[in-house]
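This part shows chain A:
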Amino acid sequence: MSTNTENMEDLVGKDYEHGFVTDIDADTVAPGLNEETIAFISKKKEEPEWLLEWRLKAYRHWLTMEDPTWAHLDIEHIDYQAISYYSAPKSKDDGPKSLDEVDPKLLETYEKLGIPLQEQKFLAGVAVDAVFDSVSVATTFKGKLADAGVIFCSFSEAVKEHPELVKKYLGTVVPAADNFFGALNSAVFTDGSFVYIPKGVRCPMELSTYFRINASNTGQFERTLIIADEKSHVSYLEGCTAPMRDENQLHAAVVELVALEDAEIKYSTVQNWYPGDENGVGGIYNFVTKRADCRGNNSKVSWTQVETGSAITWKYPSCILKGDNSVGEFYSVAVTNNHQQADTGTKMIHIGKNTSSTIISKGISARHAQQSYRGLVKISKSAENARNYTQCDSLLMGDKCGAHTFPYIEAKNSSATVEHEATTSKIGDDQLFYCMQRGIKEEDAVNMIVNGFCKEVFKELPMEFAVEAQKLLGITLEGAVG
Partner candidate 1 sequence: MSQDIQNYISDFDQLKNDDWFAKNRQSALNLFKDTGFPSSRLENWKYTDVRPIKKKSFSNVTEADVSVIADEINAIRFDGLDCIEVVFINGVFSKEHSSLEELDNGLVVENMLDALANDKDLLAKHLTKYADDKISPFTALNTAFIQNGTFINVSANTVIEKPINILYLSKESNSALATHPRNLIVMGENSEATVIESYIGLDDANYFTNAVTEVSLSTNAILKHYKIQQESLNAYHIGNLNVMQGKDSKLESHSISLGGALVRNDIHGQLAAEGAEIIMNGLYMTGDKQHVDNHTRVDHLKPRTLSTENYRGVLNGKSRAVFNGKVIVHKDAQKIEAHQNNANLLLSDDAEIDTKPELEIYADDVKCTHGATVGQLDQNMLFYLRSRAIDEETARSLLTYAFADELISNISFAPIRNRLERLVIGQLPDAALIREFTNE
Partner candidate 2 sequence: MLKIENLHAKIGNKEILKGLNLSVNAGEVHAIMGPNGSGKSTLANVLAGRNGYDVTKGTVEYEGKNLLELAPEERAWAGVFLAFQYPVEIPGVNNVYLLKAAVNAVRKYRGEPELDAVEFLGLIKEKMKIVKMKEDLLNRSVNEGFSGGEKKRNEIFQMSVLEPKLAILDETDSGLDIDALKIVSEGVNSLRNEERSIILVTHYQRLLDYIKPDHVHVLSNGKIIKSGGPDLALELEEKGYDWIKEEAA
C-alpha cells in the first residue's frame, strides 16, 4: 500500500507502465466496414452460414442506429470507416497446439506485462485464455477442465466444436439489435471466450482471460458467452492492460451470461487499459455491453469490477432477474484521473418473485476527470417481494473534476422494497489530519482512506485480483492529491 515520496508532479508524470508496442506482422484487413468486411471476417474464421447471416442482420440494423448521446460523456466523433475490423497475429498452419508453438515474441509481451505464460501452469488454479488482438493464441489447463466437463475455449473454437450451444445461446441475452455498440459487435466480433459449465458442476478453478489491444487502429470486438447450467458454479476473471498508443482505440465488447436454475456465476473484472496521457491524448474507448440473464429459479450472478483505465468508459453490467428467488449483484470501483471519463453503472431488472439485487458503487474522480454513476432498478409488476439496495458513493479529489449520479428507479409492485443512497464528498480533512498526526505521510494516508472507501468492493474480488486492484488504485491516483 505504501508508495514512495517522489514529488507529486513526477508521480503524475510517470509513464504508463504497460505502454510498449510489440512488433508483429499482423494479418490486418484494410480499414472500412461493409458487408464484404463482415463476409471476410466470417470466412477467415470458417464460420457456418447461419452465423454470417446473424452478423449481417446485426450490421443492417446497426446502419439504422445512431451513436448514443445520452451518456454524460464528451466523445469525439468516431469514424467507423477508418477502423480496421480484423487483425490476427500470423501463426503457422492452424495456430499453436501448445505453448511451445506460440510466437516467442508474444510470450515475451506477456512477460513484460508480468504474466509469464510459461509459468502460468504452475500458478494454482488459474486457467488463462489469452487474447492478443483478436485471436486466442493460447489456452492452458484444458485437461483439468475437460475432466470436469467444463468447456472453456475461444469463441471461434466454440463455433466449430460446440455449434449447438453457441447457436442456442448467442444473442439471447444481448440481442444483435440491442444497442449501437452491441449491434456493431454482433456484426464484426472476432473472438473472445466461451464457457459452458455442465449441470451440477462446480468449476474446479477460477477462469481468467487477459485481453489486450495491440495493432494500431484496430478496434477490438470481443464476444464472451458464459453458460452455467443447472446447479453449476463458476468464477470468471477478466483483466486487461494495453500498450500505449496516440490514436484512440475503440473497444466494443459484448459479454453474455446465462445462469440456469440454481446456477451461480461470479464475473470479476480489473480493467486497466491505457487511459491516455495527462493531457487527455490517446487512450482506449471502452464501450462495453455486459448483461446476465438469471433465467433459472434461485440463480445468482455477481458482477465485480475495478475500472481504472481507458480514456472513456461506457459500461453497465446488468442482470435480468427472471427466475424466482434469483439474485443480482454489482460491486464497482471506478477511478478516473487526468482527463478520463467514465459513465458506468448497472441495471437490475426484477421480473421473478422474491428476486433481490445489491448495488455497491464507489467512484473516485481526480484532476480533470468526469465520472458518472448511471443505474436502473426496475421492479416489474410480476416481481412480488423484490428487494433492492443501492449504495453509491463518490469521492472527489481536486476542484476541477466531476462526479455525477443518475439513478433511475421504476417500481410497479407494492410489495417491493427499493432503497437507494448516495453520497458525494471529498476526503475528510479531519481523517487526513488524524492519519498524518499519527505519522502517516499524506499520500499514504490518502491511499489508506481511498482503499478503505473501496473495501466493500475489493472484498468481493478473488484474492489475487484484490491485491492487483489495490495496487492499481494507488498507481492511478498517484499525485492526485495536493
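Candidate entries met the following condition: all candidates are chains of the complex that A comes from, given by their letters.
Throughout what follows, a residue touches a chain if its C-beta (ideal position, glycine included) is under 8 Å from a C-beta of that chain, and two chains touch if they have at least 3 such contacts; residues count from 1.
Treat the numbers as computed from the prediction; the structure is a model and nothing was measured.
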Identity of the candidate that touches chain A (this complex; choices 1 or 2): 1
Parts of chain A lying in touch with candidate 1, wherever the complex brings them together: 70, 72, 379, 381, 394, 396-426
